[in-house]
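Provided herewith is a single structure, encoded as structure tokens, for subsequent inquiry.
Every protein chain but one is kept in place in this view of the complex.
Naming follows writing order (A and B), and every chain is counted from residue 1.
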Amino acid sequence: MADLTKLAPGAAVLLQGNEAIARGALEAGISLAAAYPGNPSSEILESLADSADSAGIHVEWSANEKVALESAAAASFTGLRAMASMKQNGVNVAQDFICNLNISGVRGGLVLVTCDDPSGISSTNEQDARFISRLASLPLLEPATPEECLAMMRFAFELSEAIGNLVVLRSVSRLSHTRAGVVPGELPAGRALPYWDPKTRWFTVPVVPRHQVMLDKLARARSIMAASGFNRYQGPDRPDLLVIASASSALYAAEARRMLDVEGRVGILKLGCTWPLDEDMILSRLEKASHVLFAEEIDPFLETEIKALYAQNAPRLGVMNFFGKGSGHLPLIGEMTPGKLAGAMAGILGLSWLPVAKDYRLQATQLAQGMAAPRDLAFCPGCPHRASYWTIKQTLAVDGRQGIVSGDIGCYTLGLHPTGFERVNSVHCMGSGLGVASGLGQLKKLGFKQPVVCVVGDSTFFHAALPGLINARWNRSDYVLVVLDNSATAMTGFQPHPGTGVTATGQPGVAVDVESFCRAIGLPAQVVDPYDLGAAQEALYDALQQPDGLRVLIFRRVCALVQGRRGGHPWRMSVDEKLCRGEDCGCHRYCTRVFRCPGLVFDEARGRAAIDEVVCVGCGVCAQICPAGAIKAQAKEDAA
Amino acid sequence: MSDLVHDPLNILITGVGGQGNVLASQVLGRALLAAGYVVTVGETYGLSQRGGAVMSMVRVSRDRTMGPLIPENQATAIVSLEPLEALRVLPQYGQPEVVVITNDRPLLPINVISGQSSYPDLADLKAALGQVAGRLLWVPATQAALALGSPILANVVMLGALAASGILPIGLKEIEAGLAQMFPPAKMAPNREALSRGWKMVRS
Partner (left out) sequence: MTQASAASTPPAACLDRLRQEVLDPGLCVACGACLGLCPHLLLYDGQVAAPDPCGLADGRCIDLCPQNPGPDPRQRRAGLQAARGLGDEAPLGPVRRAWWGRAQAADLGGRAQYGGVVSALTALALEQGLIEEAVLTQAGQRGTPEGVRVRDREGVLACAGSIYAAGGSLQALNQALAEPAEHPLGVVALPCQSLAAAAMGAHPRYPAGRRLKLVIGLFCTMNLSARGLRQVLGQAGVEGAVTRSDFPPPPAGVLVVTTRRGVSEIPLEKVRPITLKGCAFCPDLTAELADISVGAAEGSPGWNTIIARSRTGQDLMELALAKGLVEAKAVPEESWAHLTAAAAGKRARAGSAREEINHG
């Protein structure tokens, strides 16, 4: 990321959607931005953090999304503009606050940015977070390009201040991580001082009249948004097919229309302001069409609401045909593509269309299926999580009571996969691993005989795990908590968190360490180095054998990628071919077949394991699992 | 602004996490933007550090804003930093005229390391790519990069090869200027050399 205040106004520059969102916020004069990291949203706050000094604003990684939005709301109450950004799951975390803030209202412009992840490219779900606008009666903006990201952010703050309520801007992975030419505008010259008049109060009661106030704000938003110019129609006046689309889907629709060569028959109503609906504009288009296709990601949000709008006006509009996710012309799951839309349009218009000759596709598919081995995700070479899951696998096996592992969110979620030996039994949302473990730990008296291990990362620990842990402690739940402390929010790009003692802008904060927290609630936490397989297995075994109650182990070892930046690992690894047992009984490729570090390869021709020196980082863990002592670790300085 | 061989020009850059795919697409995007084209660069990452496949889509038009996804089977060119990844994307993005430019150095998937799957013989892989590519450029990019001191330079070697393929409306100079936006002057020498080696491997 880079300092976005340095961009020259008026000169086109290649910006990522997330950077454009950040630049738009800076141009709107924000004073505070807060977020919790999560793909695909992380770069918004990262680039704001890099711009914080020059812009003279406060930018922070918060402990979770709810705290982030609450912090931003506080700034708004004092008259400052502020924002919080998060991935779709974060909206759920912040939801309780949102559903009260919407009634209380805001003063300085306040914008919530949600970056959804259609197809779950880097998420545990593909939830459509637009629901929050409908649920909380908040204005919703959906940009289609980085350029619109910037423009809509500027507009969002104006709108928020004009109506006195939170505004939601929704991006998706493809937009957040798309770069395109953007022309930056001017940055504001100065900003007001924060002040909260002690006579003013921000609250939600009495509920019913204030609910009405909230709806009045939404109605005001409708007319402001209608004048924004973000809703546009392009196409023939009376199209054979009207496509109503938002965000990237509008671009895909335009592309599909060209591919099918039906620009004279298909019109596209691109909606940038998607809640509340610009009813007048939409009705005026519905009047001139009888066939309508909805194109959006992921849920049929516009589709459902516009069908409802139609129902209200059906006597005037007459019979209409609606196509989309409801009709089965488009799938309810996964991200939109130009091809999906072209297929739907062709079907509705009665055209035959294939993206490429059938036999080409067949041939390419057959060749790829025959040759292209899948490329499964794997922990990085040297990743402490591989060692930790190795310990968990081995220890639960010798414990022999069919232990269950409750997992959580982070790189270590890959424990579900072969790279973590499929040793995780459940994963849901941030912190839920501890809640599930807390419940499992109560079942012994009902006859549950299996021991329970819960794994949680250090960043997740501070985000949402604490109530689950406190609950388990209070209610005497019986399980072993293993904190996989790699001293980074590694999954999302190494952002700092409360345990690191560094803030988003690189300033020293106060480190909140896991063991002190555990000690404060009466839990002694044993710190173990997961690279030391023997010690880690011993510690976990001991913890599992202890009779009742919660035990805490901290498997602490810095993320291998972070270690790489800090000068790397100490060992140069090699394989003694004379000792390596290869494929014989007594080994059978244990290191490459079972342990599976990408730094190890099997030389088929020689029938021996080998180190891939380009990939191996030299953590030394594999030397401990080789049954023949054939994998050797030599100190790098000695080897050099 | 020169004409494009196809408008939009759809260049798919594929590879494995950690190969510098995103950087290559950014360099290309900056160079094309500077030359006056409308550019959209879509990036797919998130779990990229964890050994998975990574894709970038560079879309170029003289006048139209394109979406971030190349439509099914409409890649003009596929630049692959790893040979198997080129084959993997062809069913979805290839077409009979597609120009495939691939690094010849395999990076073994973890499934191959573990013995569950096997990596094809390189000659067979090359032949398969030849069957479904309109034109195939088989580039020893990692080898060239290693000769320059670091395998990570392979992505820049591949940009040189792409420039030499005749698909781009811009030349080496423009790409070099794009690189200069990303690297401090001190680091430009090996990048410049990598670019030029990539070019020569295709043109000579």
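Simple rule for what comes next: a contact is a pair of C-beta atoms (placed from the backbone, for glycine too) under 8 Å apart; a residue touches a chain by one contact, two chains touch by 3 or more.
Remember, it's a predicted structure, so these values are computed and weren't measured experimentally.
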Key: Identified contact with the non-displayed chain, of A:P206, A:G400, A:G447 or A:P508   = A:G400
Key: Which residue of A:P9, A:P188, A:P331 or A:P627 touches the chain not shown here   = A:P627
Remark   = Given A:G347, A:P418 or A:G607, the correct residue touching the omitted chain is A:P418
Query = Out of B:P96, B:G115, B:P140 or B:P190, which touches the unshown chain?
reply = B:G115
Ask   = If the missing chain were put back, which residues of chain A would it touch?
value = 393-400, 418, 421-422, 537, 541, 585-590, 593-594, 625-628
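As a convention for this text, only the chains that are shown with their structure count from here on.
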Note = Touching chain A in the complex, chain B uses residues 16, 25-26, 29-30, 33, 38-47, 49-53, 65-69, 71-74, 84-85, 87-88, 90-91, 94-96, 108-115, 117-120, 124-125, 128, 131-132, 151
Note = Contacts from chain A onto chain B in the complex sit at residues 12-14, 39-40, 121-123, 145, 147, 173-175, 177-181, 248, 251-252, 255-256, 259, 337-339, 342, 355-357, 360-361, 363-365, 367-368, 371-380, 411, 414, 418-419, 561, 589, 592-594, 596, 598, 600-602, 612, 614
